[in-house]
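The structure follows.
Every protein chain except one is present and positioned as in the full complex.
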């Protein structure tokens, strides 16, 4: 199988100003903190981020917000990051809210090479505003469009050089979906294993979806258990 | 966790005349031959089947066709079963063909509680006939509707009593999708393992999707390697 | 009677919703605490939106797995039968009707069973998370909340003034003052908290309440 291993500097240097970037993770688990830190270091700006949440203050997405790199955030919930809420309220950050499962499905729909799907979720709420409604089989449906991105940053537990991936516990969340949806999929992995070491039945993301695999030398403190 | 184990007779006795039934499997791997055989024995009629293929002569779906239990087949390819082709050509079996990935996606869409999706697959071919076309973001799309069923017959390698499932190799195919899409999901499993014996990261179908688990005492010859 | 006792009793009362065989999603905050009052021998499966079925008890800091949290951010554990999956599968389970029961928090519940629990415009609009899909698609939706908000206003109202999570979704309301059913005709007072009178509950409720009998059971 092809070998896709690159350094973190190489991987992130592909990102250009104005790019759209998906970030895996739900809270801490599955968030690619090291790739984010390198993006902060390189400083690309005008980015559109797609992530379930905005992490907490002082972690992950928050560094990008603090560094002024983000123009727009597509997300489901930012209640744990007051900087994100304040930037939004002050008009300095465009935020598009989706229902959580609808965000997941919009990303997967792009990952499946489809253009949209029909749902009644939120049809009688404010979140339906501006969305097209059609009737199919006598049922009113919203058209939700697919959501793709130029790049996806993925955090895996195990990866082989071809990009077969396994996630840990609840760190799976949006990662396998984003790994399907982006044009250029960059994976950071806690362990790089020999190709064949992840059993064929245990692979969560098959290698053909992945473009770049970055080995992590060590995990930063952000990956740890948060004391509340 | 709840216990969902039943006998094969009990499980299949729920099927009623005129029901729609999804059958996992692509060729031999993943086809629930024992559940099918019990359905042949019980003899419910007027069924709509949803399956990738019609198996080969003398196997699985073919028994149901021979027994006159099937009114309609929704499928992708029936070239290996001349009985199915002849019944169709003679007007004795209604056959609806889908492109293979579109059939998979229509089933998954029902399993995801959605009503349809937008695609350009087949848009300029005969398979687009009768489907609604809409324009989204300047792109012509077919509306493909979700496909659910009253029942799904699933073949798993490992199951626990709660219905957590693991499939073997290419026996996965349509099984996990159908296990999401039917109102009543009946699983036959080669091995019933203690709950907890399938690792949380290795479970292909989580238990909440499953209604009934049927232990298989022995595999019939149909499950074996076919000598060609 | 201390408030904490009342809260404990309302949570314990709501826990009777959880029956053998169910797959259950508990919302963030008070609803999460319902798990404490479900007997470990009752065969139920707890679901968490971030991709877990069979959520195990929460763990203290020292024993936590950094990769295993529930949707509320609490460190949780595995049980025999726990499964992990991605967010699309997790919400497929919700929208396909595989969640038998969800217990959610609320800002407001209307006479018609409308639920508002995700936005207070101008003050707090952090996003709806997965609440809309749970409210709209779980087989049974009940609310567990304090009867009054922090300013002492009734959360149970004729019409929600806040943005809706979903209309006509709530079947029952558990508060520190009462258990209330949502039926075709409106809200029915089912039980009242020990030490309160029917009039106490009616006076604290901004929606009409149907009183089906003279002696309302006490919880």
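Letters A, B and C mark the chains in the order given here, with residues in each chain numbered from 1 onward.
By definition in this document, contacts are C-beta pairs under 8 Å (C-beta built on N, C-alpha and C of every residue); 3 or more make two chains touch, one makes a residue touch a chain.
Note that this is a predicted model, so its numbers are computed, not measured.
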{"item": "Visible contact partners (per top-of-document touch definition) of the missing chain", "value": "A, B"}
{"item": "Which of A:43, A:58 or A:196 contacts the chain that the document leaves out", "value": "A:196"}
{"item": "Among B:35, B:64, B:78 or B:182, residue touching the chain not depicted", "value": "B:78"}
{"item": "Footprint left on subunit B by the chain that the document does not show", "value": "26-30, 52, 75-80, 85, 95, 97, 99-105, 107-108, 119-122, 124-127, 157, 167-177, 204, 223-228"}
{"item": "Residue numbers in subunit A that touch the chain omitted from display", "value": "1-3, 108, 110-114, 160, 162, 164, 180-181, 194-196, 200-201, 203, 206-209"}
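Definition applied: only the chains that are shown with their structure count from here on.
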{"item": "Chains partitioned by contact, subunit C not counted", "value": "one piece"}
{"item": "Most distant chain from subunit B, judged by the mean position of its C-alpha atoms", "value": "C"}
{"item": "Distance between the centres, which are taken as Cα means, of subunit C and subunit B, whole angstrom", "value": "36"}
{"item": "Separation of mean Cα positions, subunit B and subunit A [Å, integer]", "value": "32"}
{"item": "Per-residue overlap in subunit A, given as positions that touch at least 2 other chains", "value": "105, 119-120, 167-169, 204"}
{"item": "Per-residue multi-chain contacts in subunit C, two or more chains", "value": "78, 84-85, 88, 91-92, 94-95, 137"}
